[in-house]
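Presented below is the structure to which this report refers.
Apart from one protein chain that is not included, each protein chain of the complex appears where it belongs.
Then we have chain A:
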Amino acid sequence: MTSPATLNHHKDHYICFQQSLKLLNRMTSCSVVLGAPVRRVAIFGGTHGNELSGVFLVKHWQKNGAEIQRSGLQVTPFITNPRAVKKCTRYIDCDLNRVFDPDNLGRKVMEDIPYEVRKAQEINNLFGPKGSDVAYDLIFDLHNTTSNMGGTLILENSGNDFIIQMFHYIKNALAPESCPVFLIEHPNLKYATTRSIAKHPVGVEVGPQPQGVLRADILDKMRKIIKHGLDFVRIFNEGEEFPPCTIEVYRIIEKVDYPRNKNDEIIAIIHPCLQDQDWQPLNKGDPVFLTCDGETIAYEGDSTVYPTFVNEAAYYEKKQAFVKTVKVKLTAKGLRSSSS
């Protein structure tokens, strides 16, 4: 169990570690950052128990892990929410992917503690502690969505050169197939994910796939993303230098709820012109919702936005019909492993 005092202590260690890296950086050429080698990697499935691609990939790799092994790395596949997986439901008491904040991680374990908070503390002990220098280097967290997002990579921190370089590598490897990057960095919209306990957290979100359904094509897409991600780590560890790079990402700016009546019931649904149009530009006047009476509600913002998580089943209860993003270019410095 991690108390707030211990967490702060680990945070101090982490800050020292970051400062050492910065010093190393100044000592080498300005355009290349030295990053610590990435040795301990985890792949999480079943953070939401009804998102089946990750569940079945992890279970398969637990029986036969040859595909995810790379020299110089330890890769651990892990089911994070086993009770939800057994019931094929998103969660038992509360959303596991929202409770890795310091308050929940530090909470005293009582009889009535939600299952997922208890699980979060266990996971933090096994793969964290979050913020410490003994936390896992990298975690891939596997998710599905009912939205038409394709194979999306989720980035938590716009300053993480290692992950930006990885995403650049993955996008190139998958091209011409597109691989959107969703940046969830935001003062209040960012949430405390399961993967956030690692130094490098990577979300992999593949859709569309209904909850409780396993599609071969979606599984395959997720599998390819992981393969390229692990290849990148191996190449990085072996001393390859990655020149500075730029990637286009979609940064979250706002969530949009369904129109509701005074009884909180939904009175308009995602318009057919917006349905399945994740990552496509939405301009002023474009249809967004359709009411029961057949009327169109249009987008009224002045600037172009790029909607995503359009009509995700699990977000009806979170009051989210879609999220608005803007296109942003992120640049990563040149990168090389400090062990080479």
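Everything that follows uses one rule, which is that a residue touches a chain if its C-beta (ideal position, glycine included) is under 8 Å from a C-beta of that chain, and two chains touch if they have at least 3 such contacts; residues count from 1.
Here, contacts and distances are computed from a predicted model.
S.K.: UniProt name of the unshown chain, from "N-acyl-aromatic-L-amino acid amidohydrolase", "Phospholipid-transporting ATPase", "Integrator complex subunit 9" or "NEDD8-activating enzyme E1 regulatory subunit"?
M.R.: Options "N-acyl-aromatic-L-amino acid amidohydrolase", "Phospholipid-transporting ATPase", "Integrator complex subunit 9" or "NEDD8-activating enzyme E1 regulatory subunit" narrow down to "N-acyl-aromatic-L-amino acid amidohydrolase" for the missing chain.
S.K.: Check the options A:Ile252, A:Leu290, A:Val305 or A:Val323 and report the residue that touches the missing chain.
M.R.: Once the missing chain is taken into account, the touching residue is A:Leu290.
S.K.: Among A:Pro210, A:Pro243 or A:Pro281, which residue is in contact with the omitted chain in the full complex?
M.R.: A:Pro210
S.K.: Even though one chain is hidden, which residues of chain A still touch it in the full complex?
M.R.: Its contact residues with the unshown chain are 56-57, 59-60, 64, 88, 146, 208-217, 219-220, 265-266, 269-272, 275, 290, 292, 311-314, 316-317.
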